[in-house]
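Of the protein chains in this complex, one is absent; all others appear in place.
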Amino acid sequence: MAKKMKVGIIGAGRIGKVHSQSIMNHIPEVEIKAISDVYFEGAKEWAEKMGIPTATNDYKDILNDPEIDAVLICSSTDTHAQISIEAAKAGKHIFCEKPVDLSVEKVEAVLEAVKEAGVKFQVGFNRRFDHNFSRVKNLIDEGKVGDLHIVKITSRDPAPPPAEYVKVSGGIFLDMTIHDFDMARFLVGCEVEEVYVSAAVRVDPAIGEAGDVDTAVITLKFEDGTICVIDNSRKAAYGYDQRVEVFGSKGKVEVANDTPSTAVLSTEEGVFSDKPKYFFLERYMDSFVDEMKQFMDAVINDKEVPVTGIDGLKPVLIGLAAKKSLETGAPVKL
Amino acid sequence: MAKKMKVGIIGAGRIGKVHSQSIMNHIPEVEIKAISDVYFEGAKEWAEKMGIPTATNDYKDILNDPEIDAVLICSSTDTHAQISIEAAKAGKHIFCEKPVDLSVEKVEAVLEAVKEAGVKFQVGFNRRFDHNFSRVKNLIDEGKVGDLHIVKITSRDPAPPPAEYVKVSGGIFLDMTIHDFDMARFLVGCEVEEVYVSAAVRVDPAIGEAGDVDTAVITLKFEDGTICVIDNSRKAAYGYDQRVEVFGSKGKVEVANDTPSTAVLSTEEGVFSDKPKYFFLERYMDSFVDEMKQFMDAVINDKEVPVTGIDGLKPVLIGLAAKKSLETGAPVKL
Amino acid sequence: MAKKMKVGIIGAGRIGKVHSQSIMNHIPEVEIKAISDVYFEGAKEWAEKMGIPTATNDYKDILNDPEIDAVLICSSTDTHAQISIEAAKAGKHIFCEKPVDLSVEKVEAVLEAVKEAGVKFQVGFNRRFDHNFSRVKNLIDEGKVGDLHIVKITSRDPAPPPAEYVKVSGGIFLDMTIHDFDMARFLVGCEVEEVYVSAAVRVDPAIGEAGDVDTAVITLKFEDGTICVIDNSRKAAYGYDQRVEVFGSKGKVEVANDTPSTAVLSTEEGVFSDKPKYFFLERYMDSFVDEMKQFMDAVINDKEVPVTGIDGLKPVLIGLAAKKSLETGAPVKL
Partner (left out) sequence: MAKKMKVGIIGAGRIGKVHSQSIMNHIPEVEIKAISDVYFEGAKEWAEKMGIPTATNDYKDILNDPEIDAVLICSSTDTHAQISIEAAKAGKHIFCEKPVDLSVEKVEAVLEAVKEAGVKFQVGFNRRFDHNFSRVKNLIDEGKVGDLHIVKITSRDPAPPPAEYVKVSGGIFLDMTIHDFDMARFLVGCEVEEVYVSAAVRVDPAIGEAGDVDTAVITLKFEDGTICVIDNSRKAAYGYDQRVEVFGSKGKVEVANDTPSTAVLSTEEGVFSDKPKYFFLERYMDSFVDEMKQFMDAVINDKEVPVTGIDGLKPVLIGLAAKKSLETGAPVKL
């Protein structure tokens, strides 16, 4: 067997664990050499369970390990920028979870550091790798939809986060819609010029008290004239609702939710189908694997990463414009 | 057989013919006594074909006929208001095609005349009677969707009208979206407070030269906090696209397009289904019959009409606000 | 208006009423001059309601009326053959409800009489005119499915008939499956060579006591090698289930049930769709209109009828073979 590339994972929370499983189960060319977490016991337990040689509470141990070629930054959002900059300086290729940061200046600083160091930098917008959304993108690229006119993105969570989380989340646009802003840019293939938000607190008054909204319709105007409308809710009673529809001069393409099975039960009471797969771990597990595969491929074979630093920056800019639109009640130009 | 109620039809164009067929084939309690058209030959030919006793080129002949209890105003839009007022004064119950008028003052004058005369006045928003949309309304009324949060209406035509028509149409919002404004009010059950439009010329430059847009996303904020988003296109390559999705605290209800058949063909090339029914005559024929039945029932049995004069006025107000939003680029309060 | 063709309806029960409405609402070229029923009051009431000039308790009054060109035989099954023969001798064109008779000899006598008289004779296998099944047939005829290999027909009723009816029905194969035998012949386009039945009493013991079965799977081998399998039940809890699937060398075509609406409700409890349209009057109403239109067109314009006397005979032969297979437990050749 050829010598494996060695990586370190910074952050042993849920998403750090997801990525470590993707690598161990699906990417035989890569070895996880170390995992760190400020909560050392968490890192240690996971390392033992998965057979990862090193656990540490200090991510610098990973950055300082000369055998490690690439790092996965899966720590809390407020640490992404700082660790990214340090990792770039240490010459490590970087996979950084979204959002890179809620501050444009900090994201730009990361991009600068990455550029100087000449390392790969991929941002964790995993939905681009979802089998449904990537199929939509392919159909657009093949010209089946023609020139794009209207893009509709539905993105609703099965349950709202706790109000405590909402307070530190940066608000729905930077916390939740940011994925949809990325999806919009991914599908349309150019940049947003103007944002208008219509939003309300409809799900949980505590979210309003925490200074945020939980229901929103966001209209984006793109450079090329395409109009995109995103609708968000923090709570869909029937589960995780993740769909897009792209309408253009030649037709439309739509994707429905994935379901646990295709079973349809017909009885005297009615005709029953499955609800969508419950939440992002169920729906997007394969996409987490695929984004990791493509990152590793980019590093090992010196290719372009599929989600760049600019792709990390732009949704933050759109999200901040959306916040301003909500505050002013008017459309906001970027 | 009991004595039949007698009605007159003013306007022997496409929609006048549709209503005459609905009555003759499906409403045995009602007899069409006369039909008028400024183009007399058209009225005469249709009268002969359908066995309608009287054809005339002057609608006043119908208004002056004391045997006629109700009139259907199916003439050109610019005559709706004037004829409605005269018909009210003549004591006729009135079914008036949409829009009543593009001017708010004129619509209000009609409403005033109708009120004074104490006659029934129903406006031709037939889509409320469509089997799919009325099913959505019933589910909302039964509380299955809970409190409404987001309403999405898709309304796309299979082909754009000629630029000549566009020039006199009053613009897309009063000509096409007006049906969707009515649908939004029908589903949400309260009034619109604010309108924001994002629109463009994407289908046909000639429409732009005629001073209109052909692609639009309209966001409506309702009194009760519900957000509604309508997307319109003058041309969907795959045909007439008429769908709604209503999302609320307990779930969502969606309706798909009707199709000519349920056939699905699977071959080496792929899996093929039917396109939507081609245009409004195919899709909405049953709803034309049902709106006519309910109008006749309201007249014969002295019930409330299902679509009132206010229902005729409000979408005009929303349409004018939408026009202003398009001009100013800002949301407009009603 | 051109002079209308005059027809008489023999039998004022449910199906006689259906056909009279089809003609009055949809076939302006035809006038119903008379209706007969052994229960005179029934014929009289319906004639008054619909404006049919003549009601009688004797079908011979209709056969003897020289103004009447064609008759619709909608009386009880045991009278079909006799009346058909008399009508043929009287020179009337004939639309005869299915089955023509349960006895092969009598059906053959009818065919002979019809041939001698040179009148049109159409049998009431209305399902051929259903929008879904006719679409399947068109796709087959266009070669989209290639050579046929397997045809699957599902035909289940929403509720079993009373045991009293079962006793005189001729058994499930001649009463219910006969429609499916016709559908199989219609789709495959050649004749059945062998029949095998696997059947049981699963729905209602009273049906078993009446000497019949209520659940059956029937395998048909066609001359050209196509295998067809029909599954029947006298009771599907979710309603009237009427589907076909045709599989061939180039692919398959399937049709689903029609539903009252396309609404899909998603809640915490699940995803709910409409049940099929309730029963044959809801599902097949348009097909009743279309078979009548084609019959009248064949008579007026001297065309071939779309469902011939042979099409009336063959399903009886298959049904009798099915009965024998059930009795013997072995396949039966025709």
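Note that the chains are named A, B and C in the order they appear, and that numbering of residues resets to 1 at the start of each chain.
Note that a contact is a pair of C-beta atoms (placed from the backbone, for glycine too) under 8 Å apart; a residue touches a chain by one contact, two chains touch by 3 or more.
Just so we're clear, the structure is a prediction, and the values are computed from it rather than from any experiment.
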Touching the hidden chain, out of C:D212, C:D231 or C:D258, is C:D231
So which of A:G189, A:G208, A:G251 or A:G329 would be touching the chain we can't see?
-> A:G251
Full-complex touch with the removed chain, picking from C:N57, C:S134 or C:T219, is C:T219
Which of these, B:N25, B:S249, B:T267 or B:T308, touches the one chain of the complex that we don't see?
-> B:T267
Can you name the residues of subunit A that touch the chain not displayed here?
-> 1, 24-26, 28, 48-49, 51, 131-132, 135-136, 139, 144-145, 250-258, 260-268, 274
Where the missing chain touches subunit B, by residue | 237-238, 266-268, 270-275
Going by the touch rule given at the top, which residues of subunit C touch the chain that is not shown?
-> 146-147, 149-150, 152, 156, 194, 196, 198-200, 202-203, 215-217, 219, 221, 225, 227, 229, 231, 233, 235-238, 241, 247, 249-252, 329-331
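The definition used in the following text is that only the chains that are shown with their structure count from here on.
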Euclidean distance of C-alpha centroids - subunit A vs subunit B, Å = 43
CA centroid of subunit A to CA centroid of subunit C, Å = 58
In whole angstrom, how far does the Cα centroid of subunit B sit from the Cα centroid of subunit C?
-> 39
Two or more other chains in contact with one residue: find those residues in subunit A.
-> 236-238
